[in-house]
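Input: one structure, supplied below.
The complex appears here without one of its protein chains, the remainder shown in place.
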Amino acid sequence: MSLTFILGGARSGKSRHAEELIERLSPPWTYIATAQAYDDEMVERIALHRSRRPAPWQTLEAPHDLAAAIANLPSRQPVLVDCLTLWLTNRMLADADLAKEGDALLAALSAHDGEVFVVSNEVGLGIVPDNALARRFRDAQGRLNQKVAAEAQRVVFMVAGLTMPVKG
Amino acid sequence: MSLTFILGGARSGKSRHAEELIERLSPPWTYIATAQAYDDEMVERIALHRSRRPAPWQTLEAPHDLAAAIANLPSRQPVLVDCLTLWLTNRMLADADLAKEGDALLAALSAHDGEVFVVSNEVGLGIVPDNALARRFRDAQGRLNQKVAAEAQRVVFMVAGLTMPVKG
Partner (left out) sequence: MSLTFILGGARSGKSRHAEELIERLSPPWTYIATAQAYDDEMVERIALHRSRRPAPWQTLEAPHDLAAAIANLPSRQPVLVDCLTLWLTNRMLADADLAKEGDALLAALSAHDGEVFVVSNEVGLGIVPDNALARRFRDAQGRLNQKVAAEAQRVVFMVAGLTMPVKG
């Protein structure tokens, strides 16, 4: 595995940057979407993301079993996971053991022999949320981001569509 | 146009840094305030900001028609726009077409033949807001920040009153 971790806020250009990075490699590329269309707003967001990815992109949806989707990738195929924040949301709402699933995800990422690009949100830089679920999510996201960043060869922090190097 | 974009969180020293940068240039300098005094808290904030700017500052208020204010600047006059976040808030509450107005703003900035310093907030690094309006604002702010950053010659990210270079 060679892992690039693209971290940033909402609408900071994370997905676009990840797509630009992977498109420098030989196609085909796999796009693993973790979004689940709960409501119209989300349906619209997914459609917007999809419209940016014509062939030779191959799109998989893995709102829940992300580790299995990664484990089943063709050998050496470059993959973009977009994004950990939606996946973690889905797994928290499904009442999963987030620490354990984070470890399984890391193991699957490490086992893939192609280039991996992982997108995630930094969500801990605002005021402490009022409700306990949001606080729990924020903690889980921070811990997962730390795990992925520790394994990554390259980490960038996105601000206003631009990259700030963090590692590698 | 030569554009410097100063991005950061609340109370990160953005305005003060922008003022320090522009005061290195020959006066007079124009300060375009976008704040609108909705309540006492805001009135207090505006007064605080004003008290830091004696002559040779020339202050304009442009809570809504920011592009026109920029278009009407004297040739070569250095200008500080403080800030895009309050302007975008005013325009969203006025139900404006934010994408279109963002493009018009960028065009006005590009057409000015003096040094431009633009202050804006990064607002996307917390937990997803509960209400849809806040989510819509966060998206609009992120998109606008990306547009400005793409055109800027220099972008800095402020943390605790200090600058982190992002571009230029």
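Residue numbering begins at 1 within each chain, and the chains themselves are lettered A and B in the order written.
Here, a contact is a pair of C-beta atoms (placed from the backbone, for glycine too) under 8 Å apart; a residue touches a chain by one contact, two chains touch by 3 or more.
Predicted model, so just to flag it, every value in this text is computed and none were measured.
Across the entire complex, the residue among A:53, A:112 or A:138 in touch with the chain not shown is A:138. Annotation for chain A: contacts to the undisplayed chain at residues 5, 7, 9, 122-128, 132, 135, 138-139, 141-143, 145-146, 148-150, 155, 157, 164, 166-167. Where chain B meets the missing chain, the touching residues are 8-13, 41, 122-127, 129, 134, 137-138, 159-162, 164.
Please note the rule applied: only the chains that are shown with their structure count from here on.
Centres computed as Cα averages put chain A at a distance of 31 Å from chain B.
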